[in-house]
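For reference, the structure is listed below as structure tokens.
Here the complex is missing one protein chain, while the rest keep their positions.
For reference, chains read A and B in written order, and residue numbers begin at 1 within each chain.
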Amino acid sequence: MSLSRRDLLAGTAATAATAALPSGPAQAQSKRNVLKVVPHANLQILDPIWTTGYISRNHGYMIYDTLFALDDNLKPQPQMVESLDVSGDRLRYVMKLRDGLSWHDGTAVTADDCVASLQRWGKRDGMGQRLMAVTDKLEADGSKNIVLTLKRPYGVVLDSIGKISSNVPFMMPKRVAETPADKQIEDTTGSGPFMFNKANWKPGNLAIYEKFKNYVPRKEAASSAAGGKIAKVDRVEWYTMDANTAMNALMSGEIDYWEQVTPDLIDVLKKAPNVKIENLDPTGNMGWARFNHLVAPTNNPMVRQAIMKACKQDEFLKTAIGNPDYYKLCKSIYPCGTTYESDAGFVDQNLADAKTLLKQSGYNGEELVILQPTDHPVLNPFCQVLAEQIRAIGINVKLQAMDWSTVLQRRASKEPNDKGGWNMFTTWWIGGDTVNPLTGVGFGATGEKGWFGWASDEEAIKMQDAFANAASPEDAKKAATALQQRLYANGHYVNLGMFFVPVGYRDSVKGMIRSPVQFFWNMEVAG
Amino acid sequence: MVSFIVRRVLSTLPVMIIVAIVVFAMLRLTPGDPAVVIAGDQATAEQIARIRSNLGLDLPIHVQFVTWIGQLLQGDLGISIFTNMPVSTLIAQRLEPTLMLSLTTICFSVLVAVPLGVWAAWRSGTWTDRVIMVFSVLGFSFPVFVLGYLLIYEFGLTLKWLPTQGYKSPFSDPVGFVRSIIMPTITLSMIYIALVTRITRASVLEVLSEDYIRTARAKGQIERKVLFRHALKNAAVPIATIIGIGIALLIGGAVVTETVFNIPGLGRLVVDAILRRDYPIIQGLILVFSFTYIIINMLIDIAYTFFDPRIRY
Partner (left out) sequence: MQSRSSTTDTGTLAKWGQFCRSHPFTAVAGVILIVLVLAALLAPYLGTVDPRKINILPRMRPPSPQAWFGSDQLGRDVWTRTLYGARISLMVGLMVALMSISLGLLIGMISGYMRKLDAVIMRVMDGLMSIPGILLAIGLVSVSGASFITVTIAITVPEIPRVVRLVRAIVLSVREEPYVEAAIAVGTKTPLILWRHVLPNCVPPLIVQATYVAASAMLTEALLSFLGAGTPPEIPSWGNMMAEGRIVFPIAPWIVLIPGCTLALAILAVNVLGDGLRDRLDPKIAKRM
């Protein structure tokens, strides 16, 4: 399928779109200037600070820039920042912005804008809230310098500001960043390598990003979220499609790139001509089976422990993913292959022990409700295996089938099972979200104020604080390992292992960046 | 006749009000909570409560209803919970593909079904008639999406003649439009063809048995002439009726067809909205669909009085 200029205008207000297109006849066709993509989800919310949805985060990376960003080794590197000056007592951080940064509307990026942006993020994001709690003052010094003054030394300032996954502290113009944190922003002006074409945005169908010509990339090569972000196409188009349609469209060349290939379809696409499948995500995804700590029988720690002993990671991955190229056994709560990986405290399968524990727990056949999202290609088999494995030790399991959106609603219920409550659900986090004790929202143990499942554990909170305040990398590692042991011992969740969702693309696409998050700079399409 | 038209127009009002009440009641009594879906995977209970109150979902239900009706009367269909865009804008964006698909489907169906129905009536009782009738029943029986996938598999992936998905506007890309609309039209037409064929056959059969046709035949007029000049002309009214009634079928079918072929029309919009519990979109769309149906059928009823003055209500 060749792509005509007209394709781009299909069904849109043609005049508005034309204005954004280069005029004159089509350029030489050696390099195409449009990249057609099917992202992993339907973009509905445009405010990546307001929501933690991954698709809104990816949208954020298209149009916004960040002060710091994680590189291939998950180390924070300056991105919008030219130079960083940390005082000897580690209390004062001065970040100087690079020259030439401008917003999409042409005005210059100032330190004021960045301060407002950090403040808004600090109200919503978990790591941001922690940072703000130790912050004494956050202010602009002139138009270039952002000055952060802390109350006490804090170990993860740059890890927070350079956070790779939701919520990412994206920089927005002050007028936008002054939107109350619990209200969505409407203005999509950013300073990133692409601009959002809001006039032609059709939620549920199409989102268009156009190259921001005045973006000044860093000189370094791209490395995960860090390095030079060079937009090599004039336009990136995100289409919403279901898996089957996306596969067909990729095979027939109607799209160039599919962000998340459903496991079952990997083999078909591998055989298709001119299509490639590749895993670009080094830290993968972490499968979780979460317990509800408020509702019987999973409010009983011994029952949780028995269930953990009944589960065998291998079985989950084999059934849900199938192809061993795309999964990895992992006993760590942090992605295997990253800094804090550890086997400490992992609960291995032991059916005899599990049965004994269950007997001692006083469990007497109460129903255990699992929320099963049947429309989800990975979580659905996870639930089925979970049910089989814990039935085997004598638990009375009730699988409640529903769609994923309904799971998201039902899991918010703290009621007992007979009033619409639940005991377990399966979910996943991208590895980038669980690289350390603070990034993982699910690691939280703040009880009913925290994440679904509402685990409450003072000890775990102390360990997270210890990590945040760690003086050295060794101390940090120690705190991270202690937290892992604590979470396993307390039956925080069942670790279902690591899996990878590959991308599928036409062989004309080049320049993909290996990262836990999908970026579209640096990518190009041959004609 | 004027008084009939006035009465007919007025009679649509209570129906529209009932539709509005049914739609509102149905959706607001659902246990699903859009706030939770919006809040996303990592949201805490506090955040969810805040979103709920921002959306006004914590107000008493009758207050929500009064607010909604008030807005409706001003032509305001509300704001999508998820995208923060006005529902009327979202509908406007999606209108063209659905409208085009409906038009091509109606044209294609009538072009195929009317001759088939006439032929079946003409050959009434023979094997031709029976085969046509069985095929028309098959049209009712075959799941729309199975046919859709078969077409995609054969013509999109194996033969590579047509695009597997998507929609192109005829105003900017006529060739692309034709290529992309062929398979969805065939898919959606099936049930419609079945319906129109049956009605055409029945109506033509009835007319054929009337005296003046017998006379015409006896006078030795050529069969084809009799068929088209007299029979079909008189069968036009029931055929028009069924096209009106069929609008509801068409809308139901469009929901599925647009999903199969990834056409960004109203059908996909409503399915996505339902799965996400985006109340304002669901309410707005069901209202729009229903009102369209009510108005089309009203216009057809009124049109009868011009075509066929014998009809009175």
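FYI, a residue touches a chain if its C-beta (ideal position, glycine included) is under 8 Å from a C-beta of that chain, and two chains touch if they have at least 3 such contacts.
Keep in mind that what you see is a predicted model, and the values were worked out from it rather than measured.
> Could you tell me which of A:Asn248, A:Thr283, A:Ser332 or A:Gln464 touches the chain that is not displayed?
From the options A:Asn248, A:Thr283, A:Ser332 or A:Gln464, the contact with the absent chain belongs to A:Asn248.
> Just one of A:Ser102, A:Gln119 or A:Thr319 touches the chain that is missing; which is it?
Among A:Ser102, A:Gln119 or A:Thr319, only A:Thr319 touches the chain that is not shown.
> Just to verify: which one of A:Ala41, A:Val268, A:Leu351 or A:Met512 makes contact with the chain not shown?
A:Val268
> Could you pull out which residues of chain B are in touch with the chain that's been left out?
Against the left-out chain, chain B lists 14-19, 22-23, 26-27, 29-32, 130, 133-134, 137-138, 140-146, 149-150, 153, 157, 198, 202, 206, 248, 251-252, 255-256, 259, 270-271, 274-275, 277, 282, 285-286, 289-291, 293-294, 297.
> Write the list of chain A residues that the hidden chain touches.
Counting only chain A, the missing chain is touched by 242-244, 247-248, 262, 264-265, 267-268, 319, 322, 372, 374-375, 377, 380-381, 384, 388, 399-403, 406.
We take it that only the chains that are shown with their structure count from here on.
> Which positions of chain B touch chain A when the two form their complex?
It is residues 31-33, 36-48, 50-51, 54, 80, 82-85, 90, 93-94, 96-97, 152, 156-157, 160, 163-169, 171-173, 176, 259-262, 264, 268-269, 272, 275-277 of chain B that touch chain A.
> Write out the stretch or stretches of chain A touching chain B in their complex.
By the definition above, chain A touches chain B via 1, 4, 6-7, 9-11, 14, 42, 44-46, 51-53, 166, 182-184, 186, 202-206, 239, 241-242, 245, 248-249, 251-252, 254, 403, 405-406, 408-409, 412, 414, 420, 427, 441-442, 448-451.
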